[in-house]
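Structure incoming, see below.
Just one protein chain is left out here, and the rest sit where they should.
Take a look at chain A:
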Amino acid sequence: MTTVATTTRAAVSVNDLVKVYGTGEAAVRALDGISVEFGAGQFTAIMGASGSGKSTLMHCAAGLDTASSGSVSIGSTVITGLSDKALTRLRRQRIGFVFQSFNLLPTLSAEQNIRLPLELAGRAVDRQWYDNIVDVLGIRDRLRHYPAQLSGGQQQRVACARALLPRPDVVFADEPTGNLDSRSGAEVLGFLRRSVSDLGQTVVMVTHDPNAASYADRVILLADGRLAGTLDAPPGPDAVLGALRRLDGVAAADPHRAADPHRAADPHRAADPHRAPAAPRREV
């Protein structure tokens, strides 16, 4: 078991986390004693093959799922053992989410979707911050539209705006570009990157795409529910891919479980993560 120490203050710390699904013979240890810290103001990517436990780790860290043992803290709050109600309150006030798909409520307009967590928490919207986010994401002219009237990229940008508006302690992004074309994906990743670099936001992203991971300050690699290594900032996609390959070798895992190497070969994606995205955008 490896503990990854960071120099920065931890926004989220996971300590000896175990998650078991099922019982007896059918029991599966999705997380097998993981300890990790996600630094505040850092962009961390969690990588691993399908079934490596990366989504489970995120779900437990975000209070969406309960741990079998071990603990999770958001800031100084230990969330393991909190009641459902307390967890819900914590999510709406201190955590932002961007999911792979089905991020928005179809009955609400883009603007209503963005404001939803604050409304649920009964908090006032910081108008200036709201305008800022909306302009940076370039969705001002889409605010009155309903999700069905938005493209996939636009929907993810609205989801990003929603995640950032409450100024959460941490934003969890679960394969945020999984359903997008490369250009829209790059836009969303670029925005997440800048929210960390320019606004000091903490972002934890689960992905199986090395190119997406290359936007992060740090990459955490998982295999079979255990921590399998880290790459420190800022890793290029090739470095990530290399690490994954090594990981595969170490874990002697099925090569198909590794990330798709063709994606990494995509020239657009293999670019410098800090490079401005292809689409022209307003500055923060």
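Everything below uses one rule, namely that a residue touches a chain if its C-beta (ideal position, glycine included) is under 8 Å from a C-beta of that chain, and two chains touch if they have at least 3 such contacts; residues count from 1.
What we mean here is this: contacts and distances are computed from a predicted model.
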| item | value |
| --- | --- |
| Protein name as given in UniProt for the chain not displayed, "Multicomponent K+:H+ antiporter subunit A", "Urease accessory protein UreF", "ABC transporter permease" or "CDGSH iron-sulfur domain-containing protein" | "ABC transporter permease" |
| Candidate in contact with the missing chain, chosen from A:69, A:88 or A:151 | A:88 |
| Selected from A:40, A:121 or A:143 as touching the chain missing from the view | A:121 |
| On chain A, residues whose C-beta touches the chain left out of the figure | 59, 62, 64-65, 84-85, 88-89, 91-93, 97, 99, 101-108, 116-117, 119-122, 146-149, 162 |
